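A single protein chain has been omitted; all remaining protein chains appear in their positions.
Let's turn to chain A:
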Amino acid sequence: MSIQAPEATALAVAAQNLTKTYGTGPTAVTALDDVSVGFERGKFTAIMGPSGSGKSTLMHCLATLDTPTSGALTLGGSRVDGLDDDALTTLRRDRVGFVFQAFNLVPTLSAEQNIVLPLELAGKKPDAAWMAELVERLGLGSRLKHKPHELSGGQQQRVAVARALLPRPDVVFGDEPTGNLDSSSGAEVLRLLQRSAHEDGQTVIMVTHDPVAAASADRVVLLKDGRLAGEIIAPQVEQVSSALARLGAAS
């Protein structure tokens, strides 16, 4: 099954026939099985599926954190499969942003230092106006000098969002970004991701198992047993829940 061909230039990220196998011989596990999927620029997409459906593997492969066993991957219009580690590292640094479930801030650095870290690693200066706007938008003004352990979970995750958005990457990946947050902090983070997609044209791809979180996306891509299992455009919570329930029941 294929949803949107990777050739389309309006796509920020496109995967074609992506397969990922762990191990060899009889113990081999196929986490991704011939997945072809595209993600439009400026859209907020959620990837959903039951546990073990391969949604995290798909995201890791799309984000170049993991290398697929076979298949082609295009990021921001250029082919990235087959690049070596240093090239992938540079690519991630310049063109990919991350928001993790466990926040993953560097504990020795302040909020501000964490936000500018990817740009510093790239040896670039942050865009001061954009930085100011992000800080304003994320309500972090008074917290910039604090160390991560002095921030609440919601604040830490907003710092992580700012870190992902500041370099204006081709795509921001969220790995269960609301998984460790209470519902109001979670909703806040989702609103921020939504807003960056709609107002700033930022492509956002988020893995989640929470139908409420998925419903805030423009589109939901469903995965089961390492294969695509459908999509929902402009999803509602009930739609997503029932689609998930169907996928679960079918197994």
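One rule holds in what follows: a residue touches a chain if its C-beta (ideal position, glycine included) is under 8 Å from a C-beta of that chain, and two chains touch if they have at least 3 such contacts; residues count from 1.
Throughout what follows, contacts and distances are computed from a predicted model.
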{"item": "Name per UniProt, for the chain absent here [options: \"Spore coat associated protein JA (CotJA)\", \"NADH-quinone oxidoreductase subunit H\", \"S1C family serine protease\" or \"ABC transporter permease\"]", "value": "\"ABC transporter permease\""}
{"item": "Touching residue (missing chain; options A:L117, A:L144, A:A187 or A:V237)", "value": "A:L117"}
{"item": "Residue, one of A:K55, A:R92, A:R143 or A:K224, that touches the chain absent here", "value": "A:R92"}
{"item": "Hidden-chain contact residue, picked from the options A:N104, A:Q194 or A:S241", "value": "A:N104"}
{"item": "Hidden partner chain, residues of chain A it touches", "value": "60, 63, 65-66, 85-86, 89-90, 92-94, 98, 100, 102, 104, 106-109, 117-118, 120-122, 147-149, 163, 180"}
